[in-house]
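Excluded from the complex is one protein chain; the other protein chains are retained at their positions.
Now for subunit A:
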């Protein structure tokens, strides 16, 4: 008898425990979601959903989230941030936002085809959509009222041109995420800017130590490589270490910033970073959605609003250093 009761208690305790530790939180959250639909828009109590393809724990998307939440606080609107790297899951999250009848949806479109249905469903439900980061070409076609991002090919070209100026000819482009088309576009853009084909190297963002070894081997096996372009700030740091391991003089350049990259630019081991200022990709869409909700304004006139590329190098790195450590650059 006692054992039976204990077993039942255990089986029942599981979800109850989960609910117990979160009820206080959910009370306010439910209110935010439930009250905000439709009529609430008039008196300024707006609620927006941000759904990105960033994986949990990715520092880049953390900055986007910070931007969106800061905009929500500054403008007095509620912002709910969700993300999932799997395109099907991401489209289900967009669908969930539609179901909640939010006043606006911000969605990153790394894989536009996969998101077409859910974005169009949001538009059909009368919810204004802003696309961010990638997917500029499809944004208007799917019915979004604007796009905020960095054109990956243009940013890649910028990096390629800068490397060419610095005298690089044999460039290694390090791809850290299999399946992310935006990264391939950056490398293609870099080829165009450089004027010659860059060489691609595949590493895994989840295992930076192995990435470092891979880059070291590549630099050892081909000493004519005179520049390494990484597409993620974490990979940039290990690329700099790999170059010194391999005794290579290759110039290191990267996309995106973090604290380590900034100090590496300060001490010269990384020459420059292409900053897409993703904080704006979180902040601006919230502003745009609020303007649209209150004044039917759109921004960009059908063209994407570009947040980059901004080049961070030894000339401006010191000013940015503090902002990056606060997590907004």
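Keep this in mind: contacts are C-beta pairs under 8 Å (C-beta built on N, C-alpha and C of every residue); 3 or more make two chains touch, one makes a residue touch a chain; residues count from 1.
What we mean here is this: contacts and distances are computed from a predicted model.
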item: Undisplayed chain, where the name is taken from the UniProt record, one of "2-oxoisovalerate dehydrogenase subunit alpha", "Carbon monoxide-induced hydrogenase", "NADH:ubiquinone oxidoreductase" or "Xylose transport system permease protein XylH"; value: "Xylose transport system permease protein XylH"
item: Residue touching the undisplayed chain, where the options are A:141, A:202, A:297 or A:315; value: A:202
item: Among A:46, A:93, A:106 or A:173, the residue in touch with the chain that has been omitted; value: A:93
item: Touch list for subunit A against the chain that is not drawn; value: 3-4, 7, 10-19, 22, 25-26, 29-30, 32-34, 56, 80, 82-83, 86-89, 91-93, 95-101, 111, 113-114, 116-117, 177-181, 184, 202
